[in-house]
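These notes are about the structure you will find just below.
Partial complex: the chains shown occupy the same locations as in the complete assembly.
As written, the chains take the letters A, B and C, and residue 1 is the first residue of each chain.
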Amino acid sequence: MRRNWVFSDLLPRIFERSGNVARHTDRRSMEELCQALLSEEGEVSGYALAATLLDRYRTADEQTRLGFFKYMNTHLDVDADRVADLAKIYADDPSPEAFRLLCEVSEPGRQELLRRLNQPVGATRDLVEMRVDLLRFVKDHPELARTDFDFVHLLKSWFNRGFLVLEQITWATPARILDKIVAYEAVHQISDLEDLRRRLAPSDRRCFAFFHPSMPEEPLIFVELALMNGIPDSIEDLLADDRPAIAPETADTAAFYSISNCQKGLAGISFGNLLIKQVVAELSMQLPGLQTFVTLSPIPRLSDWLHQQEQDPELGPVARDALDGRVSDDTVGRLAARYLLSAKRSDGLPFDPVARFHLGNGAEIHDIHSHADLSEKGKQQSLSTMVNYKYDLAATEQNHEDFVLNGKIAATKTVKAMALGSLDSTQKGKVA
Amino acid sequence: MRRNWVFSDLLPRIFERSGNVARHTDRRSMEELCQALLSEEGEVSGYALAATLLDRYRTADEQTRLGFFKYMNTHLDVDADRVADLAKIYADDPSPEAFRLLCEVSEPGRQELLRRLNQPVGATRDLVEMRVDLLRFVKDHPELARTDFDFVHLLKSWFNRGFLVLEQITWATPARILDKIVAYEAVHQISDLEDLRRRLAPSDRRCFAFFHPSMPEEPLIFVELALMNGIPDSIEDLLADDRPAIAPETADTAAFYSISNCQKGLAGISFGNLLIKQVVAELSMQLPGLQTFVTLSPIPRLSDWLHQQEQDPELGPVARDALDGRVSDDTVGRLAARYLLSAKRSDGLPFDPVARFHLGNGAEIHDIHSHADLSEKGKQQSLSTMVNYKYDLAATEQNHEDFVLNGKIAATKTVKAMALGSLDSTQKGKVA
Amino acid sequence: MRRNWVFSDLLPRIFERSGNVARHTDRRSMEELCQALLSEEGEVSGYALAATLLDRYRTADEQTRLGFFKYMNTHLDVDADRVADLAKIYADDPSPEAFRLLCEVSEPGRQELLRRLNQPVGATRDLVEMRVDLLRFVKDHPELARTDFDFVHLLKSWFNRGFLVLEQITWATPARILDKIVAYEAVHQISDLEDLRRRLAPSDRRCFAFFHPSMPEEPLIFVELALMNGIPDSIEDLLADDRPAIAPETADTAAFYSISNCQKGLAGISFGNLLIKQVVAELSMQLPGLQTFVTLSPIPRLSDWLHQQEQDPELGPVARDALDGRVSDDTVGRLAARYLLSAKRSDGLPFDPVARFHLGNGAEIHDIHSHADLSEKGKQQSLSTMVNYKYDLAATEQNHEDFVLNGKIAATKTVKAMALGSLDSTQKGKVA
């Protein structure tokens, strides 16, 4: 049942007609407008007040914006003493009324402010943009992390999985949306629409994105993939311009080669896990011939890790040789395998961010390929090595649990064997 | 830019294919499933766990459902002692980390549970339905009001104005949606689709509803109105079958004659205020000839109030006569005016719920009509009297503020004069 | 790729703004307007002239309408002498120019008139309506059949299969379209929307219609069917209110129980053949479990034929007994089988119109059921007997060819055996 909903329409004009004058002539400061929005006036005129405040923010300079966040951080914080008092009262007598009072005081006023700001059409997007500023300010003003905590709290609630919609991005998608895909691609850069055409138009390419209904022109995250025969071992081959497209129904493998978060303002709110699984499921239905769902992923911190090993008695020599290009491809692959299987952060999670993401999703390290990414970035970050993470929906839950509870990393025998292989740092030199 | 979003599609099937077995064979209790959903398992398999839990709830009996709410109320409550401790720590040192810890403990675990439940397609609707049960249970188990407080908290956030979409309901609307309008009409009953046709098909009738994108088949609230010349003084005339329809562009008045909340599970979350204003604005644009936006509203508690006055030395006699039908129409009107302008609840707000709603929205009492609603319900509740509340967008804000801050009720001179008119209880008898 | 096309929008208003005055004040007669539309004026102002003429027709009385058709029939006919002359010239010298001239004179002017009338939004529908009048007039004015011939010629071209669109009609279809389904149902009457609900809402019911893009609110033809297990032998069972709906994917049979042409003005332009086949194909895809596509059809002229046989020496007695209800069900079935297999019109085609349609489409007579339609109409027309025609896409072409070229009627052994069975007219009496 398709519907004639209009997400971005008359509402702004409505209030402009009746309230526009006020909106542009309202002389109150942003702080006063915040107070008004939180007061009785906000009950009936919240929409107009929110629109005025968002307008004001949009045209404000850095200093004013910072001031706005500081105001929220300080004046719309919780009153910790009252919280303590009411918590004690509630501990003594857990009545609904005591609970209500405790909840009210323990939620900072800025949460209600943000909810009331989120009334005009387009407000959600404005608030996400606002957080981009906030994240920047937090660096120099770490106390603003309190306010950011409330932003995250609300955004998580608003961008709850149940509210997201999946859309397949194709060459029939409105150009205005395609512009966003070009802009947000974070893994393998897209230069313009003509370049994007090569990722969307061929019959063996697919792209999917999550959207939120109140930001209909803004993809939240998208994933690009190639339908193939066999598992890809090189990004150049996969993206080659002159590669012949295959018939989708003959493909046995779907290779995810790029996943990009689009909204900086939604940092920390994760959509990738479910996006991949949903796309796996969607494609399984559309193309029953698909047997394997696998990524072709970068290993962005392999070189960093090798540098860290340079003084290691055992690995040091081979790490240095590898960084200097003096080892065989096999050795590079073995180093990468060792890195992916054993390099950890202080919290016990994998050192590699991409590995953290896919392993955390329950994927398995399927294979490692040297000479797989010959771009400058690829050479520098990972000595041109790439990795396939495999998604098998039947195994993800167990993999995830083993990963989280026991720190166990799922990997194929091939990869495990690579990690145990000898690291003959001079092999390449010898051969040469 | 219209989009091909599908709100209710493959997702359930996806997880049924991979996880269905688990879903129907998962032997864990609802409580165990809740714990799983809140644990690590919930991170990666949250969608499937949520679907399982919602399924389980849907097929559970009353006792199990009550048990589920009690579990949430007790086991997923805040730990007030820890809140008190952390509040003190934060009072001493308002660091972001202290803030984060305080926030985490001061939010009951059931809020996170509800957010995680809200992942599968259709979950939002399930949670709204769940609250219908909860509201029923609260009557006998008042302590559950704590849990209800959290439901309201989340629902307010999810049904934030910025997420709602307005839709005009017409005779071209899908029949499945029209069925809902028939079912939810609360003011002037609609018997079936053929009856609804009379409210939608004529050129001088309009209906608008708010929807939430994640409940696309469920109107949240809708309003019906008639385009007219002049302000209506009788619901029978307005709804008469044989009335000739007028050309919309010749109308000078839009008369709201019915506004119905559709979702019991959203009780306490108000949409009416903005719906009316948005419809006023929408119609102002569509039909520039419209000068007046006015309701024709019931006065549902007039008779109740008159009964309460029976022992009043001044009003008692005329109240009794009025209830017995022994006063003139003029007197009934004057009693209604007096009632609307002066009858208050203990909290100082109007005794009449419809008056509370419209006056709280910033409307003005425009006129009062006796002999306006001759239905059985109309006779019993309000001695057949009805009232026009007028919406003038330029005045609503001031009216609202006067109403809330000073208890001032906006009313025309006519209505004020009626309220001051003499209450000659025997006039009717005399005339007759 | 969904598009924002609007089929019925601004165009009328456009020309009303600039040309409206002319439209309602144009004092020329319909004949003069026709001449203007066919002249130079029609080149640039054709849209407005056509709108004026269609308006004029819509408000004209019977006599004026008849006059309009007579004008077309007489004054916009071919000039047969010129045709003969130009045909001879072309026969002598088949030059393109000679061809062009011959074509121009051999097409009656009214065809160009109709094409020029078909410019405003909604004109196609007006012309289809116009033909309804024309068909009525032809009865008393048979010479108008010439003009009707040209209507049919153009309508066939405009309603070419390539232009039709299939739409599934469901309970989510706009109510305005559903009204049309109620109105046009021709086989088993539908009283109102609530009645239609029973044919659309259950999970095991389907309805499909053809539309033409320039008449988007007017179904051209629609078919209703039931998903079942096994082949139906009674319309009462099939339509029973209290019948439990089955899960669509468990059905093995799709039973077409009603097919209705909607537009009298398109009489003689057949859509039914392809509609059934397209629906068969559509359902085969949607529900791979379906094995059998079969109708449950009336035998509308069985009684008529039996009456015609009353004087027949062989069949007369049993025909009379059957009409009087004095034969067994078996005998009624045998008579029906004999009728369907052998009763012919003078042109050699089946006497029964429904049989002509389905056999012409390449279907096979699958089975015959007595006591299958107990409605008053069913009793009178067919002694309550019904028939299943079976559509097997692999066989339709051969069946059709045998039918058309050799007059061969496809039927199962069962039906052929019934037709050869003994017609014991007194059996029922005996039993009783």
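Here, contacts are C-beta pairs under 8 Å (C-beta built on N, C-alpha and C of every residue); 3 or more make two chains touch, one makes a residue touch a chain.
Note that the structure is a prediction, hence the values are computed from the model and not measured.
A.B. asks: For validation: placed chains = 3, all identical. Expected total copies in the complex?
C.D. replies: 4
Rule of thumb we're sticking to: only the chains that are shown with their structure count from here on.
A.B. asks: Could you check if the interface between copies chain B and chain C is built from the same residues on both sides, meaning over half shared, or from different ones?
C.D. replies: Mostly the same residues form this interface, as more than half of the numbers used are common to both chains.
A.B. asks: With chain centres defined as mean CA positions, report which chain is farthest from chain C.
C.D. replies: Between chain C and the rest, the longest centre separation is with A.
A.B. asks: Would you kindly tell me how far, in whole Å, the mean C-alpha position of chain C lies from that of chain A?
C.D. replies: Here chain A and chain C have centroids separated by 57 Å.
A.B. asks: In whole angstrom, what separates the CA-based centres of chain A and chain B?
C.D. replies: The computed centroid separation for chain A versus chain B comes out at 37 Å.
A.B. asks: Just how far, in Å, is the C-alpha centre of chain C from the one of chain B?
C.D. replies: Averaging C-alpha atoms per chain gives centres 49 Å apart.
A.B. asks: Residues touching two or more other chains, restricted to chain C: which are they?
C.D. replies: Only 172 qualify.
A.B. asks: If we count contacts the way the header does, which residues on chain A are in touch with chain B in the complex?
C.D. replies: 1, 3-7, 10-11, 13-15, 17-18, 40-41, 43-47, 77-78, 80-81, 83-84, 87-88, 90-91, 94-96, 99-100, 102-103, 106-107, 115, 118-121, 123-124, 142-143, 145-146, 149-150, 153-154, 156-158, 160-163, 165-167, 174, 176-177, 211, 213-214, 216-217, 273-274, 277-278, 281-282, 284-285, 360-362, 393-394, 396-397, 400-401, 404-405
A.B. asks: Provide the residue numbers of chain B that touch chain C in the complex, in ascending order.
C.D. replies: The contact residues of chain B facing chain C are 2, 4, 171-176, 178-179, 192-194, 197, 200.
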